[in-house]
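As you look at this complex, bear in mind that one protein chain is not there, while each of the others sits in place.
Showing subunit A:
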């Protein structure tokens, strides 16, 4: 609190000083010399203000960064080469929206199948059976070795290697039970789904395995000592704890997959990126159309990042003593404190008046 100056507050402050100081100097008087100016000093002690150091370099660097960002944003608006009119024309065009739909659909299928299969592979890798273990290891080794593009081309051209697929006698091509033309069975969409899913499975298997390994061995022992059945042990005890390590990497993978789907252009599937390419090859407006794709990817990534935040928060229950506030809670909290501050300003004089008795009582 600042020293008394002029006006009404003076009277109030004097009363606080005397009230608050009254009990405090007593021991001082006993211990040392009875100095008269002790009283205001002691009163001020309770209200010493903390002054934070000024971080000048931080401020300067921030200002520089803000300048560059502003400069860039300004150029986005003023530079005609961006052709925002073209961007606006194509952003919601039928072809682009359809391509976006295909991108999302491929992501969802390949993500779901990939993670489900990856989960099984991870469990197989951790199983005590040497056969399952080495099979899973080989699967992961193979699909991490073969480039996705190659895989897609091979799946799409599987008919060249195996013209017919069917059920019949083993080790023969006598499909007496059922037989299919490979070309009709594996469309370009099926080839894309197969390639993306198997590729994704190999990578997610390792992520899930890492998550399971991160759970303390003691947890398994405790669960076993309680006689919990295997399924309960895995789904109720191990997986929720492993999820904390799995979720960030899994979202990395899914976000990678959203953009990774663009390689399906090799089997001529018109997903978002391929669609955009087709359009700019026709009208030569490369940058505006690439921006259309980029902004859509950014929107998807944003939505996924928000989902990631809340899912991570859900799985950190128990791992942290207190959960950090969500951005919404933080924003409402900030507004509330600002509001309270506004509310308080005129009534500053009465607030300490309520405090005075407590100060005096101490």
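Assume a residue touches a chain if its C-beta (ideal position, glycine included) is under 8 Å from a C-beta of that chain, and two chains touch if they have at least 3 such contacts; residues count from 1.
Rule of thumb we're sticking to: contacts and distances are computed from a predicted model.
Here one chain is missing from view; checked against "Signal recognition particle protein", "ABC-type polar-amino-acid transporter", "Fumarate reductase iron-sulfur subunit" or "histidine kinase", UniProt names that protein "ABC-type polar-amino-acid transporter".
Among A:76, A:108, A:224 or A:268, the one in contact with the hidden chain is A:224. Contact with the undisplayed chain is limited, among A:50, A:63, A:319 or A:342, to A:319.
Contact between subunit A and the absent chain runs through residues 216, 218-219, 221-230, 232, 236-237, 240-241, 315, 317-321.
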